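One protein chain omitted, others in place.
Take a look at subunit A:
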Amino acid sequence: MSDRQTKHKTADQEPVISVRGLVNRFGDNVVHDNLDLDVLPGEILGIVGGSGSGKSVLLRSIVGLKRPDEGCVEVFGQALDSLDSQQRSQMERRFGVLFQRGALFSSLNLQENIALPLIEHARLSRSDAEYLARVKLSLVGLPASAALQSPESLSGGMVKRAALARALALDPDVLFLDEPTAGLDPISAAAFDELLVTLRDALRFSVFLVTHDLDTLYSSCDRVAVISQKRVLAAGTLDEVAATQDDWVQAYFHGPRGRAAQQAASTHHLQE
């Protein structure tokens, strides 16, 4: 784990996403106040924070589902709000988003779900698109028989995998995951973490990972950013962040669950 962290710690890399001075409000409720954050190429960045701290809102501001009230979001060096709709669509093709509950299109089967962006954006023929869709499904570890199933007949873990396959359909440069392991059993969750790291190593995308799952943080994240008090309280490697002097961070990383996850990760690392 540690060698991967040092490899991605190089500060001279241009960030793929940089958020500067972000302010988000809902009415009088300020969610983000002057928030800064960078996502570096090829890293898995874990975003943690208490419930209601605005992790999902941050994700939505970056992918353009919510217009920030102030501040700017730069993606690949371009500010999102300065682009016209066509450039924006081009930009959004480089994103892959996995929503918390999968958000698979319920009227299409799995293979059609993944073929849709391929047909619409890459202008492939239906048979080619469905062929590639089956490759993607197999890539995320789903059996061939799943291709013709409808989303409602799948288990939670399979929905997450299928949603990941759809997020990967256009070979994105940045993958946004909103609590991918929430609601999965520990075995499926661990398998998902492993899958994510393998795919990242093979496909070289950056990952913006919103999570509550401490095991995910320890097993797959290169860097961690803590969102608290309306801004990024700390960002860095797990060890750096865990050493931050803040009550919430201390309670999070050094509480009973945090210690257990850390222990599990270090024994796993030793076995390797």
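By our rule, a contact is a pair of C-beta atoms (placed from the backbone, for glycine too) under 8 Å apart; a residue touches a chain by one contact, two chains touch by 3 or more; residues count from 1.
The rule is simple: contacts and distances are computed from a predicted model.
Taking the options "Late competence protein", "CU044_5270 family protein", "MlaE family lipid ABC transporter permease subunit" or "Na(+)/H(+) antiporter subunit C" in turn, only "MlaE family lipid ABC transporter permease subunit" matches the UniProt protein name of the chain that is not displayed. Of the listed residues A:L139, A:A182 or A:A264, the one in contact with the hidden chain in the full complex is A:L139.
For the options A:D36, A:D69, A:D128 or A:D246, the residue in contact with the chain missing from this view is A:D128. When the omitted chain is restored, the residue from A:D28, A:D84 or A:E152 that touches it is A:E152. Remark: the residues of subunit A touching the chain excluded from display are 106-107, 111, 118, 122, 124-125, 128, 131-132, 134-136, 138-139, 143-145, 147-148, 152, 168, 170-171, 198-199, 201-204.
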